[in-house]
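Got a structure for you, questions after.
With one protein chain withheld, the remaining protein chains of the complex are depicted in position.
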Amino acid sequence: MAATETKTAAPPSGLAEFWFYFSRNRGAVLGLGIFLVILCLAIAAPLVAPHSPSEQNRAALLLPPVFAKGGQLTYLMGTDPVGRDILSRLIYGARFSLFIGLVVVSLSVISGVLVGLVAGYFRGRVDTVIMRLMDIVLAFPSLLLALVLVAVLGPGLVNAMIAISLVNLPHFVRLTRASVMTERTKDYVIGSQVAGAGTLRLMFMTILPNCLAPLIVQATLAFSAAILDAAALGFLGMGAQPPTPEWGTMLAEAREFIQRAWWVVTFPGLAILITVLAINLMGDGLRDALDPKLKRS
Amino acid sequence: MPLLEIQNLTVEFPTISGLFRAVDGVSLTCDTGEILSIVGESGSGKSVSMLALMGLLPGNARITADRMQFDGKDLLTLSARQRRSVIGKDMAMIFQEPMSSLNPCFTVGYQLGETLRLHMGLGRAARRARSIELLQLVGIPAPEDRLGNYPHQMSGGMSQRVMIAMALACNPKLLIADEPTTALDVTIQAQILELLVRLQRENGMALVLITHDMGVVAETAERVQVQYAGQKVEEQPVTGLFTDPHHPYTAALLASLPERAVVGQRLPSIPGVVPGQHDRPDGCLFSPRCAFATDLCRREVHAQGPDFGQALCNYPLRLGIPTGHPTMSVALAGEDA
């Protein structure tokens, strides 16, 4: 009611405004925090991890975590069937998961944006061919296509990453193409074209920066999806191969012990869930902060 | 007691940088058989005050008023259920964008019939008969065929006629028309206005017409209320307003009408824009754009009495001369002498 409340100095500036909307979403900040912690753990894995991820202690097979009956303080999350420390393997596993996400997103974003930009900018026959190709990729369930691709390329982490990037590609192509097509006809682009800007300049300097917001959001979601897919491939035995401490692969190894040792199954999955959840929380925050449509109210 | 009486209505919205006051102490009355026009630029809070009256504002809006009465009912104390039995029946509203105001997923007949079933309890056959009658009333040819149409199959003018038919379904005592012609072609605008005025006379309704178009005001209204930045700045009968506006803002609005332009001269416009949330001045809200503004205006502003149309101005105009102005009135008076 007070009249003073209705007055404030100046409208907030760009970056400050972005941070304002992002930080107003408490979930997003929480996600960012968790992600940073996981990132630090992954980088400092050799310093943080209490044991080597491959060190086997024959005297401590399937040891329960410290808070359960029979747990030991040296193995906070217990040990696996060959006596390796689960906590250490999880910390090292974070390196793989984040690395997979980074590589997959980089590969699919760079190639997807290029292809989508070409399709949306030039339209016509090029566009039709590209979109038909993408339709073909989308006609397969993503995990099945990745699985078959890995079968062709041979199981392993690198091939899994290539396969997942390829499966992710159509989403970036479609998204970029759609944004480019809406921006292409806008006055500022026409203006720049009339002013004599070349094709490449129009594509990369004029149009592309204005299509970034949805791409950033999609890239975040693709990051978490890549971690999930790589873990799924690992779980099916087609991703990283044992004894790599990749979380999905760890789950696959632990499967036969689900009735006897719940912790070998629970913790790797929990690590996947928390990482993916943190990234998705950030993605939601980014979307709210970057999407002007949802900003008001 | 008038049909509709609002006193000192204030509407505020919480935003990221504090409360935004969209309507600031507005009062108005409108009686049966009367046409009241509310005029102002976009953002002057015309629509918001009427939406507040209808109870259609989002839940985060803070609505306060000394008095808000309609047809002997106190709208401030009415429960949500009781209010719903009033709106759509005795008090109806039509909106600016007819094309998007009709639900694209339902036929015209369904949307018309819905109101009739809710408030009048009509059966299927009676609803159909009344719907056809209503569509005829608003001048839609071949109404039987229109009932099965979806909104996207109709033009803007046709949609607005359907909206009017829907609003009139239960013979309301008050019809609020929020910029009913803004989104329409010029030729259609006149038809719709004519229709509204005709229906108002025939049914003896009260009509509140919200517009930013002085031309519309001149053609239809009896009494005019001018709003600026959420405040009521002047209220007069339409003839008085056009011959002798008391608030500098009203005067400036009228001066910028193309019909009033002097041939061969530039059309005058009002410098600056309506203050937003971040640049609301102290004192008189119009002072940054006013030719007569003094330091007093930038500090505070007083409302005048009925002989100056309740103008919210320290120096209300009398035939274009600011009364009591420290420099201008003397100068102008001196010129006259």
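Chains here go by letter, A and B, matching the order in which they are written, and residues are numbered from 1 within each.
Everything that follows uses one rule, which is that contacts are C-beta pairs under 8 Å (C-beta built on N, C-alpha and C of every residue); 3 or more make two chains touch, one makes a residue touch a chain.
Criterion: contacts and distances are computed from a predicted model.
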Protein name as given in UniProt for the chain not displayed, "Peptide ABC transporter permease", "Polyketide cyclase/dehydrase/lipid transport protein", "sulfate adenylyltransferase" or "ATP-grasp-modified RiPP": "Peptide ABC transporter permease"
Partner chains on view for the chain not depicted: A, B
Contacting the left-out chain in the complete assembly, out of A:Leu63, A:Ala94 or A:Leu251: A:Leu251
Candidates A:Leu47, A:Leu73 or A:Val152 - the one touching the absent chain: A:Val152
Sole contact to the chain not displayed, among B:Gly72, B:Pro104 or B:Pro141: B:Pro104
Identified contact with the non-displayed chain, of A:Glu17, A:Asp127 or A:Asp284: A:Asp284
Residue, one of B:Arg21, B:Lys46 or B:His119, that touches the chain absent here: B:His119
Hidden partner chain, residues of chain B it touches: 54, 56, 84-89, 92-93, 95, 97, 100-106, 114-115, 118-119, 150, 152, 163, 166
Touch list for chain A against the chain that is not drawn: 27, 132-133, 135-136, 138-144, 147-148, 151-152, 154, 224, 228, 231-232, 235-238, 248, 251, 255, 258-259, 262, 265-266, 268-269, 272-273, 276-277, 280-281, 284
